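Only one protein chain is missing; all other protein chains are in place.
Chain IDs A, B and C follow the sequence of writing; residue 1 opens each chain.
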Amino acid sequence: MGQIENQIKDEVTILFAGDSGDGIQLTGGQFTDTAALLGNDISTFPNFPAEIRAPQGTVAGVSGFQLHFGSVELFTPGDHADVLVVMNAAALKSNLDSLKKGGIVIANIAGFDKKNLRLAKYEDGVNPLNDGTLDGYKIHEVDVTKITRETLKESGLGTKVVDRSKNMFVLGFLYWMYNRKLDNTIRFLEKKFSKKPELIESNIAVLKAGYYYGDTAEAIASRFEVKPANIKAGTYRNIMGNEATAIGLIAASQKTGLNLFCGTYPITPASDILHFLSKYKNFGVKTVQAEDEIAGICAAIGASFGGALGITTSSGPGIALKGEAIGLANIYEIPLVIVNVQRGGPSTGLPTKTEQADLFQALYGRNGESPIPVIAAQSPKDCFSAAYEACRIAIEHMTPVFLLTDGYIANGSEPWEVIKSEDLPDIEVKFAEPREEEDPAFLPYKRNEKFVRPWAIPGTKGLAHRIGGLEKDFETGNVSYDPENHERMVKVRQAKVDKIADYIPEQALDAGEDAGDVLLLSWGSTYGAVKTATKILIDEGKKVSHAHVKYLNPLPKNLGELVKKYDKVIMPEMNNGQFIKIIREKFLVDAIGLNKIKGLPFVTEEIVKKVNEVLA
Amino acid sequence: MGQIENQIKDEVTILFAGDSGDGIQLTGGQFTDTAALLGNDISTFPNFPAEIRAPQGTVAGVSGFQLHFGSVELFTPGDHADVLVVMNAAALKSNLDSLKKGGIVIANIAGFDKKNLRLAKYEDGVNPLNDGTLDGYKIHEVDVTKITRETLKESGLGTKVVDRSKNMFVLGFLYWMYNRKLDNTIRFLEKKFSKKPELIESNIAVLKAGYYYGDTAEAIASRFEVKPANIKAGTYRNIMGNEATAIGLIAASQKTGLNLFCGTYPITPASDILHFLSKYKNFGVKTVQAEDEIAGICAAIGASFGGALGITTSSGPGIALKGEAIGLANIYEIPLVIVNVQRGGPSTGLPTKTEQADLFQALYGRNGESPIPVIAAQSPKDCFSAAYEACRIAIEHMTPVFLLTDGYIANGSEPWEVIKSEDLPDIEVKFAEPREEEDPAFLPYKRNEKFVRPWAIPGTKGLAHRIGGLEKDFETGNVSYDPENHERMVKVRQAKVDKIADYIPEQALDAGEDAGDVLLLSWGSTYGAVKTATKILIDEGKKVSHAHVKYLNPLPKNLGELVKKYDKVIMPEMNNGQFIKIIREKFLVDAIGLNKIKGLPFVTEEIVKKVNEVLA
Amino acid sequence: MPEVKEKKITAKDYASDQDVKWCPGCGDYSILKQVQSVCAELALKKDETVFISGIGCSSRFPYYMDTYGMHSIHGRGPAFVMGLKTARPELNVWMITGDGDSMSIGGNHFIHLLRRNVDVNVLLFNNQIYGLTKGQYSPTSEKGKVTKSTPYGSIDHPFNPLSLAMGAEATFVARTMDRDPKHMRPILIEGEKHRGTSLIEIYQNCNIFNDGAFFPFTEKATKADNTIFIEHGKALVFGAEGEKAIVLDGFTPKVVSISDIAEADLWIHDKYDRVKASILTRFFDDPREEGALPRPFGIFYQENRSVYEEGVTAQVERHIEEKGSPNLDTLLEGPNTWTIK
Partner (left out) sequence: MPEVKEKKITAKDYASDQDVKWCPGCGDYSILKQVQSVCAELALKKDETVFISGIGCSSRFPYYMDTYGMHSIHGRGPAFVMGLKTARPELNVWMITGDGDSMSIGGNHFIHLLRRNVDVNVLLFNNQIYGLTKGQYSPTSEKGKVTKSTPYGSIDHPFNPLSLAMGAEATFVARTMDRDPKHMRPILIEGEKHRGTSLIEIYQNCNIFNDGAFFPFTEKATKADNTIFIEHGKALVFGAEGEKAIVLDGFTPKVVSISDIAEADLWIHDKYDRVKASILTRFFDDPREEGALPRPFGIFYQENRSVYEEGVTAQVERHIEEKGSPNLDTLLEGPNTWTIK
């Protein structure tokens, strides 16, 4: 057979799919790390089933990991896969849609036996590998299970253990396909199994078997090379969104010298923030897994009252429970960061899927006039700066702050240029000073030029004072039922939040001219897809610009001016239209929504298509 | 002295004020009933202190009852009082602002002794009765306490008991002033004290003493007469808002034959709905005072699942706790009425004061896309029809429905023409029919032309099915993680709510031409003040119209068209601007807000003033 | 005339058409099977039976029963039960909950359900872990437990669910385990028969995140020495050969060799005795510790107390008797009217 061709590619998307038990996430993670270390730009998107271990072999049990890597800058995990790796029939069934026309399928044929076909609910006698389903794709079948077992037949390990390493075969094979070295993964295996040397050996053996299989099997005509990306010089690491959020919070606490206190309750997809934070006790981080979300936030408020940096994390249904306490934090005027890793709703909804439908809940989900700043992260690494910035605003403006991320970026990962602690922006913390008896009375609600009241913590001499949820006097903070005072307080709480606009950057364009036919106005995790789409449209010569809003409340001061310079404003959101309502209301522009509510992120082409429709 | 004049008045506002323990609410209530029985139109506004019994004599402890009665139609309890009755110095201090220039003050001088002046925080030696404070008013001083004691000195009753009847003196005196008969109150006393005949006697004696005092004391120059109002012939009763809500709910349950189940938790100012409902057990009404608001709503959902009419009632902070469960009811698609008697916020806020700041909470206060119909009541009696209509929509459209009232109309009262049960609109209830084994499978989420799914209650043969908070398949209702299905479900839940617009009346004008300079667009309890203001403005020749929106979600289909016909749209709200955001966003009109956030209802002149400013 | 025999109902008839999606090997399967089989044994009417749950792996249970069902929100199951039973007292209601669902977020509803004594069978699947959210510790996890959220070990002193239930006025308190279906069945049946809230704690193995938490009690090698099966009217004896017994030394329970004591001195289990039942719920030692008391399984306590929803219904009925049938027109009219002509 012919020689193996070596094709150079700018970017490649691989989608690994298999049973929850197949080690798909680990495989994807390893390939990601290796690609990153080689200097590719990367973007990943894991996709979990809702069940812990849904019955093996079924569509419900399929776990996926999509990885986009390239020698060019990337902002999404890829619209469609170039290569789809499937460990069983169910994985093929549920992921074939995501494969590019003409793409490569690598199928573990052991996963297409009668039993697996039945579990995947193919009709009797039908096998997608040979019934024409895959016409137009390049199929490569391997009996991964068999080869793995053969590789390890001398190892003395049980079948169960042996079978568990079959993901290494796939990984080795893909390393071969994409001209990668094995050392990073070998190092990883050595560390992971340091206490079980027999597993180091066996896994490396299978990894190599996969690699050599590429060399010897003659079925694959091409290998591919993806050169290092031409990205800014510097030191990089790979980071997941939830991890970035956790690190951002810790960084803010370290930078300010405040102890971090996180009061929370587990919920998908936010739990990992707790898991990360709870590891860093030596940073003075205290995490409390409370009895419920209400206790979590109330504990965080209690800690903030005591002078800690109070944090609470959750997802939609848990945030719903916090509404009353958020109102209290609002009237207490105390620092607090509320992280909502959004997921599909309403109600329990789609716990493992992504969505942006909790913006209104953040803005309005409690009784009375209770304005709260809202910041949204735009990508896995941006979770760091968004979290850090949320802390800054909470502390400097004495207010609860909402940080919105979502399942997509929380579990996704991308390279992140390592930042030095000294390069982090300053955050000003000032506790109220002790007071002697002869000093004038302490006024806990007297405001500074930012309309911010003092943070007076227990243990400070002479500042004993009481705060509560009843309306309070404008300066003393004592309970006040006075009608004029109430209106004044409602207005000043609003003014305090509005004033933050003076302390955040003006809205910049991400791409395009500062006037034109279409402005794509996005927020949150749609960033990558919209950015990529804008690039395509501009390259096509369209007069399209892109602005991405990070500060959802208060809005950047120049935003109204900015949006009015375009003929049309298109607002992609993974919800039924929320931020668009704010823009329409505030600026009276007839913005057009582009809404996707499928528990999945936008793909670039959906955005390109919409813009072209509007332009037509 | 000269003869006592008898003036005819179209309308009069009396404000009774005194200590919480002074029987102010009872006095006001009696005068109201008597005026109503005579055929006056009336409107009342009680105003309680936040404490149960704040220290006697202090401003914090003042309780007020404002009563507006007239021979013309009335829609508010009056902007300013013609007569202010004060039982002590604190009552004068905190209510003088509400008295018309030149109005009458009736003061119990026993309440202006040194102790009371001090408690009311007047400076030493200052007495507002004689320091010029009341210049320009007509003052009438009576030593109510002394006369009461003298009247009853032979009664053998203790001083405490005697003093408690001093409100009857005031009532008697006002009956005299306004030419009223005593019989209604005498009948009331006979009933109230049927088990303590000595109290019947003593109270009647003091009541009469007050009346005769008017006859004999020569200080008051005029008596007044307010003729019966020229209102529609019919049988009337007096009704408070919370009572009207309760009766509306019971009426809907009786009319449909569904049992009423109310799961709730006490909170001011909503508790009275529970108190009323719990009395009507013979109507099959079951009330559960649950352990908290969450349990209250969940119990109501459970009852609805069982085929009852599930209701939950609360106020702002309690509603905040219900967000997660409301989301569940939304995805369950099950009838449920959520009553929010709004009060001053945020947080605990001003529990006994009124506000309209929970509209956004009703619309958006939960995670995910979770649209819910919202109806607002406009006056005490309108609470009946709004509650009834909320039940109709909940049942016919299988959805949770928000009913918004507020502290102002919940505690206020007005006459209400008695409606016959047969005249109540029909409400269609259809439980899904039993199914035999051979019948096609039951599809719990299959929708009718209104996009409404069947209500299949336990105990029905062959309809066993499961519902849950996870996203469900479009027809079977089984758990579905399918991306397309999710989007379809989000859209159809929205479409179902939007569709309700086909089953509600189009928006009508309350007054004015169907185009013009200004449209006053109001909702909820501002109705009376806006209506009265509009009348004044139209009488002045201004091109002003008034539309009052009862259905806040979905909006009446013609509303957009309607608002666009006016040069300016002014939207009065007792919040910092909420409904206005909806109108601006939906119709892109530059509506102007008129906002009052003082825990108090609008007075007419505030609205007139604003319109004149805008017109200027 | 020959009797027409109805087709005998079987456990399978209670299985819904949905695929069961717990992890292979999960203890939940065994409980599902026993419940279905008990339903068949008691021939419960599918159309009049409702399973209600909160959120958690265990709380997926209702989807697998071919009865009416509500999978609700986390921790609030008892409130849905209370509402449904109050509205429809004639229904047969079961509640499924986990240790996180009932002891953590739902603790308050749980204790209020018990004090109200709503007539429902509560199956508390205790796996001492949060399964569905992938392995955080729960309020029943032992102190020091290393989990995803407690990488250096948990600090909280755990609840003893049955002891808490006793303090919360429970009227039926029992414990069984996933791996002993023969023991589970009669407990389920007694629970179903009890009028009021029947609390049945079921030790359930989560083989993914907390495998073996109960092995000392469930596995052959250790079971006999670490467990004691209590039955009303029977002595507290245990051990492979029934060779050990529990006696009270004052108020302190002690393990003795059965040969060392007179029959009259044996502790005879009396499920109606609150104090003794309370002591039994306090048999809660770590089985790995020296001198640990065996863990009891069976019905600890039972009390006959009025049922909440019956009280509500009785009040409605009494009120109708006293006040007569409702007349909507009278209500609409109110106590005081006047007429304008």
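Convention: contacts are C-beta pairs under 8 Å (C-beta built on N, C-alpha and C of every residue); 3 or more make two chains touch, one makes a residue touch a chain.
Quantities reported herein were computed from a predicted structural model and do not represent experimental measurements.
J.: With touch defined as in the header, list the contact partners of the absent chain among those displayed.
T.: Taken over the complete structure, the missing chain's partners among displayed chains are A, B, C.
J.: Touch as defined at the start, partner being the missing chain; which of C:Leu188, C:Val312 or C:Leu332 qualifies?
T.: Within the whole complex, the residue contacting the unshown chain is C:Val312.
J.: Who touches the missing chain here, C:Leu84, C:Ala165, C:Met184 or C:Ile230?
T.: Counting the whole complex, the residue in contact with the absent chain is C:Ala165.
J.: With the full complex in mind, choose from A:Leu15, A:Ala251, A:Ile273 or A:Val337 the residue touching the hidden chain.
T.: For the chain that is not drawn, the touching residue is A:Ala251.
J.: Counting contacts across the full complex, list the positions on subunit A that touch the omitted chain.
T.: Looking at subunit A, the ones touching the missing chain are residues 33, 36-39, 228-229, 231-239, 247, 250-251, 254-255, 259, 261, 263, 280-286, 288, 290-292, 294-308, 310, 324-325, 328, 418-421, 458-470, 478-479.
J.: Which residues does subunit C use to touch the chain missing from this display?
T.: 105-108, 111-112, 115-117, 139, 152-153, 155-160, 163-169, 251-252, 273-276, 278-279, 282, 305-306, 308, 311-312, 315, 318-319
J.: If you put the missing chain back, which residues of subunit B would it touch?
T.: Residue positions of subunit B that touch the missing chain: 51-56, 58, 60, 265-268, 271, 274-275, 278-279, 281, 287, 289, 291-293, 317, 347-348.
Basically, only the chains that are shown with their structure count from here on.
J.: How many angstrom lie between the CA centroids of subunit B and subunit C, rounded to a whole number?
T.: Averaging C-alpha atoms per chain gives centres 45 Å apart.
J.: So the centre of each chain is just the mean of its C-alpha atoms; given that, what is the distance between subunit A and subunit C in Å?
T.: Averaging C-alpha atoms per chain gives centres 39 Å apart.
J.: Which positions in subunit C are in touch with at least two other chains?
T.: Answer for subunit C, listing residues that touch two or more other chains: 55, 73.
J.: Find every residue in subunit A that makes contact with two or more other chains and list them.
T.: Residues 60, 317, 347-348 of subunit A touch two or more partner chains.
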